[in-house]
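There's a structure below that I have some questions on.
Only a single protein chain was left out; the remaining protein chains are all shown in position.
== chain A ==
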């Protein structure tokens, strides 16, 4: 009973405190009851059918409410297409945040601020992990030198230029900024100079520019974290101490290397651990995605413990883990992981921008015209100067030079975001802090609103190359590998060890040692080309299942060329369907290839076409020939995909089906007997014996193939689908 009373009184307080809570009748009832209680203890109170206890769930309730609000806003934007085409989502979200902040302030409540701890520990990691895990490694490593130059030298230049110039500005007599000393200015410069990955991602993902520019700006925003961390801590320490010596400066340089390399090392260790763990998860598939998330998060937190660069640690972990984990985990786990990461990072990003808006309304501001205006101008100038100057140097070392257009986009894409705000928020309280925060928010707003909104029309105007469709073409993959080997060979002949040589060495080391340890089973020795091919085949097969063709019609791979009567199987041209190996863009995920109605219609058309052709063929007298092995994909259940080979004996027409899983046969026999097929099957005059019962369409496929390929296959091969079968 006392509990009930206290709950009632607490709820009364809570109800009074929260203006926007509905105060229902139950509260009044409990109120009365408690009075009754205190008056006469002998009087038995009625059992409370309905009671109000908000405090108990307050925190999770509020959090959920915020997230729900954020997601509803996101939903709303995409329903109104006109707005979302002009204004990037980040702007709209900040705007909503401003509105909500305004409303809360109007009510008289205290609005929640983007707490730095909340930001750095909960909101930032999912975004970085999502970006880091799906980082396009090839593009990244090819441009690593350029990216590092921009990230390290560019950020340093920005920090010192803005800091120094702001100090000069503060010396202007009329600006009332006399008390801002050099170190504080430098600290401010270091906060404001870093390009923000969240903002860059949010804006760049919508404009779909070519991969080079995307990776340059994005890579820079990721790698400059080390510089920012070091500079921030350096200047913060110094501004407390008051003076800087040469030793301190040297220690700063050492610190930079420790922070960045240490962060990468921590990340790499966790990544290897994660890869190693995934080797043993074949019996507990359900928790596989969790391992990836947890190891990565631990990497981030561990790096933060030692004040190392958490972002670099997270990226290193994701990059290290990915090839091995993907070889080990099931397809479903991979999908789960991808979607969870996208979901979390999407929520995080939305919340960050909304909170940014709310914090703007809430926080105490100290507006100083001179300071703010000069900050904005100086940031722009330093960015442009930095990019142009660095590109001049970089182009001497690059093969594919950066054009003026590229430079412009890189300079224009230097957006500032919530990291700057949070770092500013962490500053110790002082009058300057408010002024700094105001300036930081202004710069953020300027870059996100002005630059974010105008970058899309500018990209169109300047005709910057857009991202090309990633078709996942097997020809491209073959030739990429071929080129790698060719260029390595030419380098050998030329006699110098260029970067192809080292890349080749790394690959061989990876194949010989690392893969054996980290990848389970026989996939550890699978060459990359074959894994690529299997991945594509599986995606094809799944796509066909989804659009309703297979399992009635097994995917046929080889049937091209050679013979006169032959005609390529158009149904298999779905191999060249786009959207295969999707890039990591969150927005691309929304265009799910499986829901692409156009491709569905095409499949159905092709299927009809294929049936027509097959029936046409089967009336033509067969010319028995030998076929080489034909690979097929067949679905047993949702979980397992087996590949098996059919082969024909050199002597005769009998085809033998060798399947390792006996269950797979049942699927084939389930295929319906189509009337036209079976009749034309009977029409064939050869009457060769069939050794096993099989679905007629599958048999027809066999016959067609055997007629088609004049290539004398090897002797009867009985494979058990051992080569590159992807067991999930």
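To be clear about the criterion, contacts are C-beta pairs under 8 Å (C-beta built on N, C-alpha and C of every residue); 3 or more make two chains touch, one makes a residue touch a chain; residues count from 1.
Just so it is clear, contacts and distances are computed from a predicted model.
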Omitted chain, identified by the protein name its UniProt record gives, among "Calcineurin B homologous protein 3", "glutathione transferase", "Transport inhibitor response 1" or "Phosphatidylinositol-glycan biosynthesis class F protein": "Calcineurin B homologous protein 3"
Contact residue for the chain not shown (choose from A:84, A:370 or A:481): A:481
Those residues of chain A which, in the complete complex, touch the missing chain: 395, 399-401, 468, 471, 473-476, 478-483, 485-501, 504, 508, 525-527, 529-530, 533, 536-537, 557-570, 572-573, 575-576, 613, 616, 628-629, 631, 645, 711, 717, 719, 722-724
